[in-house]
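Here the complex is missing a single protein chain, while all its other protein chains stay put.
Right, chain A next:
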């Protein structure tokens, strides 16, 4: 970056000379203050001293907090271990079917996390397929409600997240160091322990933290299979239902604290940098040291078991969606799909699709504007703007939903019951991801290129449209696809915001599963995945090779 004149006066001056940028800056400020800062203040204000006293005087809340910490740590630990082994098998071994295994780890991203809870109920619930089979054949009663079930379900729901994070790290580890270590005599497990694992460690910790926050804020699965094992996010829901916004706010704030700590730790780890980024990309021609035949067999078995588990979860959902009442009446039927996916009185999937698309488009557009002004334009309060833009990424979805409903159901601005509030909630959760990516891309485009264009006579709009945006296109589309998929599957962020007119599919799945209407839950889940896949297909057709969607 070139040295520029500094000082607040100077930057304000320059901003006023550039009215279009001024408008962008002011709009961004207004939006973030209204939808990030204002709800936060209202929540803190609503929590009130009395409610804090109540929270700390009643043991059940303390227990919920403890339960949340315990279950999230356990699930994050197993998800990370499984994610690591799975990724290690794909990147370090000679096993067959790597492409298949990658695909399997990708497909859970298509489904809302609560679908794992649903599939778990269908398989291992009291009346589940496997439980029933065990019961009739071995007279063995399976009861996994509570911590054991929750642990399994969260592990399976979030292992793909751990897998992806760790894959990124394993990919960037250069074989050089491993070969060098081998030449020095390190073999087998010692090589793994002293080199590979050490290099991957920051990524592994990062994966653990990411999964932990996600489990911490997870709402659907604990509500479905937690049983008497109550968690904070579920208690928040209960208090909102009982019209105790104050108590819910107290718990919301408590829910945020560990998330913020994790966010801070994560930034520390990332900014310290890992060894892997220093050594750079793999050098071509060098072949990675791979595992022994025995290890390969073990890894293959491991990955196959995990894949089998995931496939059976999807299979049981599909079976339930297309049969009358699977297990009791296996006749093929389209009834459920017609009733809850393609019916005018049940527009949940359509609602999800449209709201997710709108929100994803807006999120990416807003991220683009923010990244542009933050990287390129000098103005006072830039750090505040940057902070409030990335803040929602650290906030659990349950909290974002809570804050929006508390702030906009009463008071000067009432948005409750509108589709706008749902779109905004989705946007807030996804925009920071795009914003971070785009900021990085903007920084990569050297300012001198733009200046050169300006010198050659292009005005700032032309510079942007012909120089900057084409270079950002890949990031933009990738972020759009990511935001869209996440929006389709979000539950905890919008559970408080839906209305009869704006029911969304993830909430429908949750409601049907909770009340035991499993075939409808399964039908909506299938409809939702179909809609996601269809849209991604259309995007793929439009952008062809420019977007990597199905590249696993």
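Assorted remarks:
We adopt the following convention: contacts are C-beta pairs under 8 Å (C-beta built on N, C-alpha and C of every residue); 3 or more make two chains touch, one makes a residue touch a chain; residues count from 1.
FYI, contacts and distances are computed from a predicted model.
Remark: of the listed names "ABC transporter substrate-binding protein", "5-oxoprolinase subunit PxpB", "CRISPR-associated endonuclease Cas1" or "Holo-[acyl-carrier-protein] synthase", the one matching the undisplayed chain in UniProt is "ABC transporter substrate-binding protein". In the complete assembly, the contact with the undisplayed chain comes from A:358, out of A:69, A:129, A:358 or A:375.
For the chain missing from the display, the contacting residue among A:183, A:228 or A:459 is A:228, taking the whole complex into account. The chain not displayed touches chain A at residues 126, 141, 143, 228, 240-243, 339, 344-345, 350, 354, 357-358, 361, 409-410, 414, 416-417, 466, 470, 473, 498-501, 503, 511-512, 515, 517, 520, 538-539, 542-543, 546.
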